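Supplied in structure tokens, the structure appears directly below.
Only one protein chain is missing from this complex, and each of the others stays in its spot.
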Amino acid sequence: MNKYITAYYLDEEKLLDGLKQVKAKGFKIADVLSPFPVHGIDKVLGLRRSRLTRVAFIGGAIGAITGFGFQAWVFTMAYPINFGGKPFFAAPSFIPVAFETTVLFAAFSMVFAFLIASKLLPGNDPVIHDERVTDDHFLVIIDVADGSSTDEISKIEKALQEAGAEGIKYKA
Amino acid sequence: MENLTFTLTKKIVTICLIMVSIGLFALVYGVVAGSGGERIAANILLNNYYFLGMGLIGLFFVAVHAIAESGWQVSVQRIGEAMSTFIPVAGVLMLLFFAFGGLHSIYDWTHPDHIDEILAKKAPYLNEPFFYIRLLIYFTVWSLLAYYIRKSSRELDSLNDIKYFHRLRKFSAIFIVVYAITSVMSSWDWLMSIDAHWFSTLYGWYVFMSMMVSGIALIIIILYLLKRMGYMTHVNNEHVHDLGKYLFGFSIFWAYLWFSQYMLIWYANIPEETIYYYDRLHEFKPIFMINIVINLAFPLLVLMTRNSKRVFWMLIPVAVIVFIGHWIDLYQLIMPGAVGGEKAGIGFLEIGLTIGYLGLFFLVVFYSLTKAPLVPKNHPFYKESMDYHTNY
Amino acid sequence: MYVSPIREPLIRGNKDYSQVTKDILAPMAGTPSKYWYMGIALALSAALFGAWATYVTLFTGIGSWGLNKTIGWGWDITNFVWWVGIGHAGTFISAILLLFRQKWRTSINRSAEAMTLIAVMCAGFFPLIHMGRLFLGFFIFPYPNTRALWVNFNSPLLWDVFAISTYFAVSLIFWYVGLIPDIGTVRDKAKTKIRKAIYGFLSFGWTGSAKHWSRHETVSLILAGLAAPLVLSVHTIVSFDFATSVIPGWHTTIFPPYFVSGAVFSGFAMVLTLLIITRKALHLEEYITVNHIESMNKIIILTGSIVGIAYMTEFFIAWYSGNEYEMFTFVNRAFGPYAWAYWIMMTCNVITPQLFWFKKIRTNVLITFIISIFVNIGMWFERFVIVVSSLHRDYLPSSWSMYTPSVVEVGLYVGTLGLFFTLFLLFIRVFPVIAIAEVKSVLKTSGENKNHSEHE
Partner (left out) sequence: MEKKYFKSLDELTIDFQKDNSNQPAGDKQSLLEMQQEVTSLSSATRRDFLKVFGFTVASAAIVSSCEQPVRKAIPFLIQPENLVPGVANYYASTFFDGIDYCSILIKVRDGRPIKIEGNSLSSVTAGGTNARTQASVLSLYDNARYKNPMAKGVETSWEDVDQQIQNQLSAIKTKGGKVAIVSPTIISPATQAVINEFIAAYPGSFHVQYDTLSASSILKANEKFFGKAFVPAYHFEKAETIVSFNADFLGNWLSPIEYTKQYVKNRKLTEGQRTMSHHVHFEGGVSLTGSNADKRIQIRPSEEKIVIANLYAEIKKLAGLSSIDVLAGPVDVKELAKQLWAKKSKSLVVTGSDDTESQLMVNGINQLLENYGSTIDTAVHLKIRKGTDDQMELFVKELNAGNIDGVILYDVNPVYDYPQKDLLTNGLSKVGLSISTSVMNDETALLCGFICPDNHYLESWNDAEIKTGFYSLAQPAIRPIFKTRQAQESLLKWAGKPADFRIYLQNYWETIQYPKSTGYLSSTAFWNAKLHDGVFESSEKEVVNLPFTITTADAALTNTKNATKTDSIELVLYVNTSVGTGKHANNPWLQELPDPISKITWDNYIALSPKLAEQLGLEDEQLVKINNQITLPVAIQPGQEKNTVSVALGYGRENAGIPSNGVGQNAYHLMKVVSGEKKYWLNEVSLEKVGGTYPIARTQTHHSMEGRAIVRETSLEEYLTDPSAGNELHKEIQPHLKSLYEQRKFDGLHWAMSIDLNVCTGCNACVIACSAENNVPVVGKDQVMMRREMHWIRIDRYYSGDTDNPEFVRQPVMCQHCDNAPCENVCPVAATTHSNEGLNQMAYNRCIGTRYCNNNCPYKVRRFNFFDYTGADVFQGNKKDEVQMTTDLRRLVLNPDVTVRAKGVIEKCSFCVQRIQEKKLVAKTENRQLFDGEIKPACAQSCPAEAIVFGNLNDVHSKVAINFESERNYHLLEELHTLPSVGYLTKVKNTIA
């Protein structure tokens, strides 16, 4: 997977139109790099809805159970102490901390899942195709299968050209 | 092309009238079965307050979105406007109810022989003339503002002049300010003063939020009914999703206020406050528990996913249950003080009367819906609302 | 997505994407201005004053403050609550306004969040320094120890520990996750190798891939969903510090929502104060426009009015309760020895923000700036009134007393202000003050040139 073609757009609407055209011709788009999230691109590229919400839910559930359970354990089993005549199982008192642990666990589990799933980690050294994609360029990447002929490559390039792309480059 | 004119069919009217007569029958039943004047009176107050609340929340929904310059709600704005027509109806019923014995049946402070040292201190506020004056002020102001908001909204649509948009916003702003004060005060007057010795600063906001949740639930229900009748086709999943998020969010916010009030009183353990929950936790324990479960746990768990907020088959059961749930919430606010554990109950009187009020409410709302197109096409945000889609 | 033509554009000056990048990155480039140096020198000297006060407090004890046997909290907790309150705007803007889809948040959320983080740091300083024995402060964490003793989960102060640390942690990751794409931009625009390396490290290898963007949006949204109740919970729990007590003036059920709206109120005021200076100094008037200021002013009226209603509710219910202690506390607030503080609070918090009902005033940058300062002062006094006026005359008149802060307490407060501005000044040099990607994403629909690119 080290051969690919890149092409850039300067406008997200043209990009979306172009992508639709290229896809319609049966080319598989490896990735699109953009300076900001482009609305509707998920549908065009056929990206699934993220499952990070489930991670957050599970994290939150664990947080809630841990938070509440720990407090209940401390107060009723580990070391029950009479505080101001309140019951050992002082449920209303446990809510705030349990809530905080819920949020903490949910947020952190999800963010870590996001970073790990996306391989976004400190010191990560990505391939930077074009430094302008974080500025105003929208870059389309189409993989070129190993052993593809130049013909096939130029077909892709042509399709991109027709789809209004600018600055088409082939990288091996 | 979508049908924008709502027609009040005979079928609707008939159903509503049947419901109303069930209500009247329940009232008669209550008298005959000897439920006691207090219980009957408390039920009238409960339903009257509840459906008044629905009317006010309908208006609040319109007003708050107007001043927030929100766009999407234009698609369902007419429902809120229609709900607000019930305000004067509730006002007349309330006045009649209080004037014909309701006041004395419910409020301890109206009985001179029940006045103790603390109630005597409150007398400058809790006295009958001032009570009626406040009541009249509330209803006059609410009804007038409801009328002007509806009027400017309809004129904006029919006359297509942006100045009506600004007028709508102006009245909305006035209403929000007035309502911020009167909603709190009216809840003190009509609900908190039932337990005349007790007080809580949060009370007004808590009641408001309870009404808010069920108001949103009712908007969803009405929207669904209209859709079933073939109207409101312009309303898509995105709009429903937003309403669902409201239902979800406000349910949590209501629970937050519930918790805040309960926990603080539980914690500080000062008898003049705890007595309120003490009564509810002893004689009304099932109601007290049901209240939390169906108004918090149920919407929280069901509406957590994205899809459940977007599809009616998930949303409608939640809306209905939450609507009933907040009726129960209001029940537990009123009954322990007004009726007491021994006499109170939920029987045909309660259910029948609620059905009656619901029938009356629907009658008024549906009648009001015939007065204007179901969606204001000339609203400046109409297009925004129609082109409404979101990733989340 | 269609936007009604009657809406004012959010970004002025016919920008294109590249121009946006350039404008926003401009303040980070080159050597700082003379004013920046002056600012940081001033802020650092204030922080130094604070460092001295910290030393005195730690060495000689809380006795170096003006507290006494009756009044156990004074400026310390006043400042704590004030700072926490200020630390509410950022996350409120990012989370709740995101959920309510208020697009104008995009220009201000980054710096507001940074401000939040710094304010929470300043806030967190006070519960630490107010401890009589800070070096044993770790007792507050439920860690296993030889005595098998845990902590008291009944204590609102303990809840605070969890709330503040969770809030800080979640706000930090929320802010940083939002920052990652922009750090990518900074990296790609960096001129020197070192900068490139540093920002490259910090960008976590961001490329702008569609898949990442999709996940990034989901994460932002869910984080917003989590942060929204978190914001409420933090000041709610802070309010529990007071409301769970039995002290009249502290124990009142309205505190949780009222504190939250007070926090948002003060937070927005501080955001306004900061951004009005920042936009001017960094030439960002086209991004942080009068419209943004107006929108924030509307939030100020809303929350200010809620706070006002809460004041009156409290006062009314104190009378209505028939409870002599409650009533006394409120009469004492308004007419007792600390009446001056009460009336400053009332003037600054209830009266001045009402001026924003006038469009002329809420769109006037200078007046907004002045009122925002008023609100900051008023909200400080609100906390002072709650903390001190309730304590100084509670149940038994034999213990009534007065409180005057010492220079050490002033030092601590000034010190945190110094810290706050120091860190903020560093922030504007290190990170983009406006969320570049987010501004770009609304540029088409809400930029001044939006009508040209309408696609329907």
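Quick notes
Which chain is which? They are A, B and C, in the order written, and residues in each are numbered from 1.
Everything that follows uses one rule, which is that a residue touches a chain if its C-beta (ideal position, glycine included) is under 8 Å from a C-beta of that chain, and two chains touch if they have at least 3 such contacts.
Remember, it's a predicted structure, so these values are computed and weren't measured experimentally.
Considering the whole complex, the hidden chain is in touch with A, B, C.
Checked against the full complex, the candidates B:G34, B:G230 or B:P271 give a single residue touching the omitted chain, namely B:P271.
Of C:A51, C:L99, C:I140 or C:I361, it is C:I140 that touches the chain left out of the display. Of C:F328, C:F356 or C:F424, it is C:F328 that touches the chain left out of the display. Although one chain is not shown, part of chain B still touches it, namely residues 265-272, 274-275, 277-278, 281. Taking the complete complex into account, residues 81-87 of chain A touch the chain not shown. Against the chain not shown here, chain C presents residues 58-63, 66-70, 72-73, 127-128, 130-140, 149-152, 154-158, 161, 241, 244-247, 324-325, 328, 391, 393-401.
Basically, only the chains that are shown with their structure count from here on.
Put simply, the chain nearest the middle, going by average C-alpha positions, is C.
Here B-C and A-C are compared, and the pair linked by more C-beta contacts is A-C. Spacing of chain B relative to chain C, judged by their CA centroids, is 35 angstrom. If each chain is reduced to the centroid of its CA atoms, chain A and chain C end up 29 Å from each other.
Residue positions of chain A touching 2 or more other chains, listed in rising order: 39, 42, 53, 93. Annotation for chain B: residues touching 2 or more other chains are 263, 267, 391.
By the touch criterion given at the top, residues 259, 262-263, 266-267, 269, 304-306, 391 of chain B touch chain A in their complex. Across the complex, chain B is touched by residues 39, 42, 53, 57, 85, 92-93, 95 of chain A.
Against chain C, the residues of chain B that register as touching in their complex are 69, 71, 117-119, 121-122, 125, 162, 165, 177, 180-181, 184, 188, 197, 199-205, 245, 249, 252-253, 256-257, 260-261, 263-265, 267-268, 270, 272, 380-381, 383-384, 387, 389-392.
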